[in-house]
Each structure stands twice: as C-alpha cells, then as structure tokens.
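Have a look at this one before I ask anything.
Here the complex is missing a single protein chain, while all its other protein chains stay put.
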Amino acid sequence: MEFAFTDEQLMIRDTAQAFLAEVSTSEAIRAAMATDTGYDRQLWQQICNDLVWPALHIPEQFGGMGLGYVELVAMLEQMGRYLLCSPFYASVCLGVNSLLLAGSDEQKKQWLPQLAAGTTATLAWCDGSAGERGGNWNADTISATATPDGQDYILSGEYRYVVDGASAELLIVAARLPGSVGAHGISLFVLPAHTAGVSRQTLPTLDQTRKQSAIQLHRVRVPASALLGKAGNAAPGLQTVLDLAAIALAAEQMGGAQQCLDMAVAYTKERVQFGRSIASFQAIKHKAADMMLRVEVARSGVYYAACVAQEALEGGPLAGELSEAASIAKSYCSDAYFKNAAECLQMHGGVGFTWEYDVHLHFKRAKASEHFLGTGAYHRERLAQWLLDQEGAA
Amino acid sequence: MEFAFTDEQLMIRDTAQAFLAEVSTSEAIRAAMATDTGYDRQLWQQICNDLVWPALHIPEQFGGMGLGYVELVAMLEQMGRYLLCSPFYASVCLGVNSLLLAGSDEQKKQWLPQLAAGTTATLAWCDGSAGERGGNWNADTISATATPDGQDYILSGEYRYVVDGASAELLIVAARLPGSVGAHGISLFVLPAHTAGVSRQTLPTLDQTRKQSAIQLHRVRVPASALLGKAGNAAPGLQTVLDLAAIALAAEQMGGAQQCLDMAVAYTKERVQFGRSIASFQAIKHKAADMMLRVEVARSGVYYAACVAQEALEGGPLAGELSEAASIAKSYCSDAYFKNAAECLQMHGGVGFTWEYDVHLHFKRAKASEHFLGTGAYHRERLAQWLLDQEGAA
Amino acid sequence: MKLSFSPADEQFRQEVAQWLNVNLTGDFAKIRFRGGPGDEHMFQHERQQWEKTLAAGGWTCVGWPKQYGGRGCSIEQQVIFFEEYARAGGPGRVGHIGEGLAGPTIIAFGTDAQKHKYLPGIVAGTDLWCQGYSEPGAGSDLANVKTKARFDAEKNKWILNGQKVWTSLAQEAHYCFVIARTDANSSGHKGLGFFLLKMDQPGVTVRPIQQITGTSEFNEVFFDDAECDADDIVGAPGDGWKVAMGLLGFERGVSTLGQQMQFQNELDEVIALAKQNGAAKDPIIRQRIAKAHAELKIMRYNSLRMLSGQSGSDGSLQKEALIYKLYWATWHRALGELAMDVMGPESQILEGTPYQLSRLQAMYLFVRSDTIYGGTNQIQRNIIAERGLGMPKEPRG
Partner (left out) sequence: MKLSFSPADEQFRQEVAQWLNVNLTGDFAKIRFRGGPGDEHMFQHERQQWEKTLAAGGWTCVGWPKQYGGRGCSIEQQVIFFEEYARAGGPGRVGHIGEGLAGPTIIAFGTDAQKHKYLPGIVAGTDLWCQGYSEPGAGSDLANVKTKARFDAEKNKWILNGQKVWTSLAQEAHYCFVIARTDANSSGHKGLGFFLLKMDQPGVTVRPIQQITGTSEFNEVFFDDAECDADDIVGAPGDGWKVAMGLLGFERGVSTLGQQMQFQNELDEVIALAKQNGAAKDPIIRQRIAKAHAELKIMRYNSLRMLSGQSGSDGSLQKEALIYKLYWATWHRALGELAMDVMGPESQILEGTPYQLSRLQAMYLFVRSDTIYGGTNQIQRNIIAERGLGMPKEPRG
C-alpha cells in the first residue's frame, strides 16, 4: 500500500501542467473550438510526437510507454484544468481502453501502435435513447445490429453522443445480434471511419470544448477480424471500458473544479468593493473553502479510483471494485465540478456572465461532463443497487 | 381577493402572541413535558374558559365563535413559535375538523359544543406501518376493522403515532370493513376514550413537547350513532381532515421557524468573539438571511394554504386545491423549520447543544413535525403525481 | 385574507382573455411565449409593433392612474391582467422598463412638465426606456457611481460623462434614466442625481456585451458629454438616491406577477419535456419538479403579500419584499439546472449552428445573471440581515 504519487508520477503531472498552461490558453481554446474537428491538429501532432502522451498506458510490447492509470489520471487532471481541446480523451480513454480490454493480441498489435502514435479513435455504443429519462447509460441503449454474413458482419444502426465521432480515424462500435436484448448479444467491432456505409455528423453543442457526433451505419460490411473478443459477449468488457472512461472523466472534472477554484480565488483577491478586496468577505471565503473541500475530496476519490483502475487493468485483487470506484468518483466529481463552476461564475459577478471571460467555458463543460456517462444521481442509484438490493449485503 | 390580515385577524394573532410569550416560557414547557399528559391542565382550562380558543373555527350554531381557518392558522403559528404544550392541535385540528367534515348535524350538535368548551379529542387512523418506508401516510396504513354486528359495530385493531392519544377524552378512529383494501371500506367513528376494550399507552418520544401514543381496540362495541357519515365512505373526508391537519401543522412549523430565527439573531448579536458581535460576521448574517427567507416564504405558503382551507370548509371555488395547497405548505414548512432549527443550533455553538438552552426543543420538535403526516419528500412526490402522472395535465 | 376573485373581476378576466385571443394572432402568433429574459433580443420589430397594438387596445400601463393615461386598474385587475397575458403567451414587453420603472418614478417624483413630456410615449408604446445604474467595477451599489453630471449654465443643460454597464436593451431604447453624480466631490449616497436622458445623441455610445449565451441583451453605454435638458432631472440635484430607492419599490409591484407567469410557462415546458422523454418517471427529477412547482405557487402568494404592503406600515420594505429578489433569482437559477437535467445528455445538443440555443438552453444560461444583477445573492443577504434583522454592518475596509 502506498498513497502518494511517486516522483515519476509527480514529474508527469508537473510536465503536463507546465505544457498545458502554455499551449491551452484562452485564445488557443477559442481557436480550437471554432474548428470543424474541435482541436488544433498541429498541437495534437506535437502532443503525439514530442510528448507521446497517447502512448502513456499502452504496454511497451504494443508500442506504448507501459505506465499505468494513476499516471494517466494525473495527466487528465491537467487536461481538464486547462480545457485542452484534443482527441485525447476519445482516443485514449475510449479507444485504447476498448482495445486493451476487448482486443486479441493480434488486434492490439495491429492497432495500439497506431493509436500510440496519434491515430485518433473513439467508441460509439448508445443511440439517442441514452438521452431519455434524464440520461440512461445502460446496455439497452445499444440498438445497432451486427448480422453475421458468411465470414463478415453487416453493421446497421445509429449512435449518438459520440465523443469526437466525426473526426476520429478509427471507430470502435458496439452492436448487437438482431433480436437480442439488454446485455446479451453485444459485440464490439473496430473499423476505419472511412469504411463504406459510415456517415457522421458533428452535433452543435452547448459546451464547445468537446465535439459530439451522431453516426449512422448503413449496412456496413466488416470482416471477422474486426470483431473484438467473442461475438455476443462484449457487455462485461464494454462495461469495464465505460467504468474506466468514467474515472478518466472524473479526473478531468476534478482538474476543472480545481481551476474554477483557482480562478475564483485569484479574481476575488483582485477585485475591490466596499473598499476591500472581496476575498476578505466571509461569504466569499466560505464559498472558496467549500470549493476547496470539494476539490480535495474529489481528488481523493479520483486517486482512489485510479488505483482500482490500475488493478482492474492488471487483474489485481481490487479489480472487482472497479464499477463501485467509478461510480463514486464520477458522482462526486460531476457534482463538484458543476458546483465549483457555478460558484466561480457567481463570484465573478457580471464579468463571469460574459463570453470574454473563461468562466463560462468551465460552466458549460461541467454540465456536459456531468451528463456524459451518467450524472451523480445516476451513479448513486447504481451504488444503491449494490448496497441495498443484494441479498446479504451490508 | 384580499391578501392581508384583517384587523380582527391581526388582533387574534397579537393576543395569542402576547399570551403565549407570557405563559409558555422555558420553565413552563419543561414542567409540562414532564407530566403524564404532556400539558398543564390549569393552563388548558384557562385557554378554554377565558380565551375560548378551541371554539375558534367551530360554527356558532355548534357553540363556536364561527371564525375561519385563517384565524386558526394565525393562532397556530404562535403556538408553534412558543412551543405551547397543549391538546389544542389534537383536539381542534384533528378532532374538530373530523367532526366538521364527517359528522352529521346531529353529531356536531352533540360533540362540537363539548370540544369548544375544552373536552379533548384526537384522531387515530394509521397503524405502525405508517412508520415504514421512511413514512407512509396512505390509506393502506389503516388496518383496524369495523365489523357490523346488528345495529352496532365491533372495532378491533391497533393505532400508532396518535397525537395525545393517551390523554384525549374523545377518540375519533378510522376502521375498515374486514377484507377491504386501500381507500375502500373505511369508516370513521367517534367514541369516548373510556369505552370498554380501548387500551392506550404513551410512547416515550424524542420530541417531548407533544405526546404520541399507541392505541389498541379489543373488540370495542360502539352504537350506530358513533359512525360519522356513511359506512365505508370516509376516505375522502378523512383525506380532507388530514390535509387540513397538515396545513395546521405547517402553520406551527412556520411559527417555530420564526422563533429559531429570532433566537439565533438575538444570541449572535449578544455573543462576542474575535472582538466583534458574531452577528456582524457575514457567515452568520447570511445564515440568518436564509433563515428569514425561509420563514417569509413559509409564511406565504401557509397563508395561501389557509385561504384554500377556508374555501374547502365553505365549499368555495378553490376547495379543489386543498390537497395541493396542503402538500405545498407541509413540504416547504417541514424543510424550513428543520433547517432553521439546525442553523439556530449551529449558530449557538456549544450552548445550543445543551439541555439547558431551548434550542434543542425546537430542533427535536422540527424533526417530529417533519415526519408526522409526511416529510417534504413525501408531499413533493404527492405533488409530482398530480403534475406528472395525469393525462393532459400541465 | 382571501384568494378568490369577485364576479366583477372575473368578468374583467374574460375581457382581457378575449382581447388577447383576438389580437395575439396573425403576425403576432409567432411571438407568443417569446422575448422573455435570455430571449429579449428576439423579434424586436414584431414586439415593438405589439407594444403599440397593446397601447391601441388600452392595455399598456393598466395600473397607472387614468389621469396619466393608464387604465386605473385595481390591484386585483392588474393581477388578472398579468395572469391572462402570460396564459395567452403574451410576448416579453419591450416597454416594461418604461411602464414599470421610469413611468412610476416620474409619476411619483417628476414635475408636471416631465409627466407631460414622457408619460404619453410610454402609454402609447412608442417610447422605449432603459436603465443606467450599474457601472464597471461598482457592481450594482449606487454608492459607487462615478458617472458625473455637471450643469452647463450657458447651454442650460446637464452634461454627463461616464460609463454604465449591464444596460439591457440600450440599442432599442429611446430614453435612459441615469444615476450620475451632480456633486463631483460627493461620495456614497450623497450628491447623486436622477436624469432622463435621450439616447439618440452624439454623446451616447452603446456597445453590446457578448454574453455566455453568445447573444447581447446587455450593453455598455458610454457618455461623452452627453446632454440632458435642464428640466430632465427628477427631483433636485442630490436627490438621486431617494428617487432610486422609491423606484426600488416599483420593482416589487404587480409586474412581479407577470414575471412569475413567464416562469410558469418555462416550468410548463420543462414538465412537458419530462413527460415526453421519460424523465418524469425519475424520482429525483419528480422531486425537483414538484419543488419548483410548489415554490412558484408560493412565490405568487408572496407577491400578493408584498402588494398588500401590510407589514410595511413604518415605511420600510416589508420582510416578504426584502427576500423577494433572493428568492426568485435562486428559484429561477434552479429551474435552469432542472431544465438541463430533464433533458439529460440531449441538453448539450443545440438547435443549430453556430450557437443556436433552444429556449430552455438560453434560459439555463441567462438565469445565471439573475443572482448577480440588481444586487448579487450575497448583497441581498447582507441587505436582508441588516435591514430585515437589524444585524450589524460589515466594517468597510
């Protein structure tokens, strides 16, 4: 047991922090937001070639650096803090993880070195019904079908809320055996995004720092080699990928919550009203104290989840806690980021309400991240099922 | 339309306030708490004989003063504020209302003059299952049975959470036709508490300012004249009584919330720390401001509900809004009183945690009142059913 | 205390409903339910036409005394008018600052000449107004106003210099009421004046502020030797604070009921959406919707209490009025969050490019200003504690 960052982990965090503070400035974010892809291709190249970040937790035998989820989380925290517009999350936290969890050695050898080098990927699974009932992220939102046809599969159906779906070069998609329901009959496939029959649209979004897309598959033919794992058996692996993705998102959220605190403290120290820096008013100080509490608690929750995630990837003794740790981190961080962003806006007064200041970028991103992969309430209900609905538990 | 107290209403309120401030002191409350009945019989006699409060909203033809629910609520607010230990709530808001709503003219003539003169009464309906699921106040918690036997009825069963049930002289009880379920088959009966087969126990309670009891009926024989209204048809009338009771309780809660605010402001103005009256600290001021907001909003909600209650008693055009207004008032006031009591305790620091100071009396009463007749969440779910589950609504 | 209306009032209700039913049609059909907060920049032309149509029907300034061109409605009738207006989906009123704030202030504190000059245009729906209070760095604390007004005896005019901010609809307005310092050496609440200023003049520049919504309801307004006639000061130089405080009372008048009906329309849209996408089956969402509904119902009765003015017999703002801004702003902000959470992940998807928000998305973002402008929630709590509860003031630094 060991509950502190190693020196190497500290270095990774600090390097990421310093780099992102320099490149992901207010101007850079706004420029990236306005592009079709939502990111600066040159910066992405630099991140891939010079910093090799996408390779971080890919095993060395597949062209990666062989580091772990704790290191990944340390980096994601900084990306969330500086609102880095990039395909990193989609490519690494959805794409790489899908291949790590569900791919054969063959498939890993084929794809992971490419992803490590900067090929972009994403995961598409749910359809528009994930947007119903305030957000539904269960397996029943997978409606695309995979119909065996000789050695091939024919994929048909729709996906929504696909992160960076319109720009990703590689798609990993979930589809089910026609007629199957729930967690049964689900398979994962990997295919180049330019495969015939794939059509994609960027959806205009409230949060402009991360693109979402709709994707339609019109009788897309893929070979058997595109199937990740065993046909119809992908649900548990997919759930692991989504849990890992939730932890990664929580890390970003925690970084964002930290940044909102920092912005609020800096602004209120500077701003003078009634003859005093407004940071000297208790109402402001206590808001800031609560924000710091949320950040530090979120941090503890995320690091805890990162340790569990690492064990899940390694098959360690705590691997079975992954879903629980993911729901704990995602629920706490979703609320913490939104509350901190909202308080940051309030503490900025009028200027926080302007397009010019960066506060609104966090305020919008916080709500987007809260909803993606399930709100706090969604994850708490998931926890409640384990705590309260199992015979003999607790 | 008229949205201010009349001069007469103001006078009633102010008289009650002045009287209660004098008689319901900290010492008087503690003395009353320690008695078996939970109230000072002499004071109750004075209230009945000199002030004739129990007669307030009883029509003149039945020996009452013929005033309305707005006047009643103005008085209950003060009782809640000064934590008056008395059978008023049980007798008037449960007993009188039951007879007003469900009794025949004959029965009103028989009983209401007695209640107006100070005979105590209460209503018993639910059994212990009202304590399940965090509090369940639906008709299915009525399990006592009323079996016709010639001209008589045989009543059997148990009641729990009966307000002042062990001391009331008159019992109004709900019982159902054996085999009936839900809202069907329910009847109300009025019977003297000393009727053979009635046994009663005072339950020791966390909040000591209002007694609760368990009552068992062991094959209690009552004549047909004890039946209020038509046999098996009492559910709607009982619901009206409970809605009226919820509004009355909300008025008490609002008064309690006001008192918690007043106590907190007075204490923090006096208490000096760090060289300043702690009332000058923003953290304290803002808590107090939020408390005042809750009190004033609660007040608006209660007065609104009182107007609707009056229309319900008179059969006015807004009578149909009674349940809604009751749920609005009870949900808001339950939360407001508890929050204000909790903040009041916090603002008192260490002394608020002592038995000696009165804060804990409100803190405990607030939780008791919150749970009786349904918490905020219970009433919000009731509102949600009307808002969301009806075809074509909203 | 009584909630229901008299038969005469119910007849008035019929009249209002019928007039709206006949008139809010044709070209005006598309502005039904539009032009509320966060949507104020939309359909300006149509809504200005609508204002004139209302005026022609005698439905502007319904609560003003008849002698000033109003309809002289009782408070009950005003309540009914606002209820029916909102029920019919009456669009956000471009004339509301004139009708609700400038006009009543002129009626209460203005000279006869000012009344003759300004009131008819408001009643006719032809003159639109905006409010020049906030300044950069000063928040909404009028004590910090730095805009200066000096009297030029030669020109017989007041000359204003300075900058205002968060001025809504300044682009459309014909007039602005401005708080400026008539005594350059004064500070705090002393030495202020309340001016009625023509917007269309060389000395006034309006610069829109791009907001969180991407749109620009709010503006910066710059005065560079902007001119006011000598007669266009309300009250004496130095009376500005007193006049402004009087105006504060008008903000909590019957128009709050109109605002609430707007809220009701928004809540109804949220409820309809929840039923449609199944969020209405989620118990947490159900609690939040029920809470929003309950608190909005109470808000109405709180307004009615304010209108009765009973507890303010000592001239101070009654308690239910003191808490009102904090209450509605906080409520409205929560409604915005609720709307998004009902929509779930779909809340993120816009109606169109580049940044076309749905009505509820715009509302969600726009309400964040509610707890800031006109005194932040923090300032409101100070005011409540100090004026409502007599708690000591914070020491100034």
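Think of it as A, B and C in the order they're written, each chain with its own count starting at 1.
Everything below uses one rule, namely that a residue touches a chain if its C-beta (ideal position, glycine included) is under 8 Å from a C-beta of that chain, and two chains touch if they have at least 3 such contacts.
Only a predicted model underlies this, so the values are computations on that prediction, with no experimental measurement involved.
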item: Touch partners, limited to displayed chains, of the chain removed from view; value: A, B, C
item: Option touching the unshown chain, where B:L188, B:A306, B:L345 or B:L388 are the choices; value: B:L345
item: Sole residue of B:A117, B:L203 or B:A266 that reaches the chain not shown, by the stated touch rule; value: B:L203
item: Which residue of B:Q61, B:T354 or B:Q390 touches the chain not shown here; value: B:T354
item: Candidates A:S91, A:Q253, A:S331 or A:Q346 - the one touching the absent chain; value: A:S331
item: Interface with the unshown chain - residue positions in chain A; value: 1-6, 9, 70, 261, 265, 268-269, 276-277, 279-280, 282, 284-286, 288-290, 292-293, 296-297, 299-301, 303-304, 306-308, 310-311, 316-318, 324, 327-328, 331-332, 377, 380-384, 387-389, 394
item: For chain C, residues in touch with the removed chain; value: 283-284, 287, 395, 397
item: Residue numbers in chain B that touch the chain omitted from display; value: 128, 130-136, 161, 203-208, 212, 273-277, 280-281, 283-284, 342, 345-346, 349-350, 352-356, 360, 363, 367-368, 371-372, 375, 377
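Assume only the chains that are shown with their structure count from here on.
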item: Per Cα centroids, the chain farthest from chain B; value: A
item: By mean Cα position, the chain sitting nearest the middle; value: C
item: Chain A-chain C separation of Cα centroids, rounded to whole Å; value: 41
item: Chain A and chain B: spacing of chain centres that average the CA atoms, whole Å; value: 51
item: Multi-partner residues of chain B (each touching 2 or more other chains); value: 282, 286
item: Interface hub residues of chain C, defined as touching at least two other chains; value: 378, 381, 394
